[in-house]
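Can you keep this structure in mind? I'll have questions shortly.
Here the complex is missing one protein chain, while the rest keep their positions.
Entry: subunit A
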Amino acid sequence: MNHLPQAWGRPRDDVYGPYDGSYLQNDGPNQHSQSPIVTGTSVLALKFKDGVVIAADNLASYGSLARFTDVKRLRKFAETSVVGFGGDVSDMQYLDRLLNSLDIEEAYGSTGHTLNAQNLHTYLAKVLYKRRSNFNPLWNQLLVAGLDGEGKPFLASADLLGTTFSSPSLATGFGAHLAQPLLRKVAPDEETASKLSLEQAVEAVKASMKVLFYRDARSIDKYSIAVVTKEGIDLKQDEKLENQSWAFAEQIRGYGTQVN
């Protein structure tokens, strides 16, 4: 031991050699933002003649563990739009608070709200793009459902890279592979979507949610579904998939206990 206080309580240099300070250094790039931790899976949405149907299940996974089973991944904005979040749940919470403060600031003016779903989508896409350009992305895929400036149904996606996309039907995550083709069958183009009834759209979305639950190991059979129209938002957050049939599971071969 010597007279320098910073050396007190440390292994002696003359016995153990100097302390390897490289463990305390961080020469490499930040790595904490390179993967999501607690995640939500797919979000689905489909336009119909009066508005948009959007759905997501209520699960937040921790890796492959079904960790939180009552997580609401559809968020209302100003009673006019719904944002569906896939990806990192803490980033979703951050965005939710950001939208909350945006909503409050909007209400400062005496004219009330002026932001429609289209404006909201532009805003979110820009936030996401800014964050990815700073190499600190918000790890989410979003669907924004609502009405545009002309009161027509609006649906668009934005992701962690700031990429935007619009279509009569959209799905994020696993749903982009499994549910999107099913939804496209119902609404292959804008014109077909503009003739869909509410019942048809809800039915198609529910059927897709069921397929996703069958096939996506990161999903759960409790889900939220929202219908956005001129009249407002009908958001149900505690739905359960009805009429499940697992008969098809018997036919599956190639893994598990059945070898062929």
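In this section, contacts are C-beta pairs under 8 Å (C-beta built on N, C-alpha and C of every residue); 3 or more make two chains touch, one makes a residue touch a chain; residues count from 1.
The criterion applied here is as follows: contacts and distances are computed from a predicted model.
In the listed set "Mediator of RNA polymerase II transcription subunit 9", "CDK-activating kinase assembly factor MAT1", "Proteasome subunit alpha type" or "ASTRA-associated protein 1", the entry agreeing with the UniProt name of the missing subunit chain is "Proteasome subunit alpha type".
Of the candidate positions A:Thr80, A:Gln93, A:Ser166 or A:Thr192, contact with the unshown chain belongs to A:Gln93. Residue-wise, the contact with the chain that is not shown comes from A:Ser101, picked out of A:Ser22, A:Ser101 or A:Asn243. Contact with the chain that does not appear here is found for just one residue of A:Leu44, A:Ala60, A:Leu183 or A:Ile225, A:Ala60.
Within the entire complex, the positions of subunit A that touch the omitted partner chain are 60, 68, 70-73, 89, 92-94, 96-97, 100-101, 103-104, 107-108, 110.
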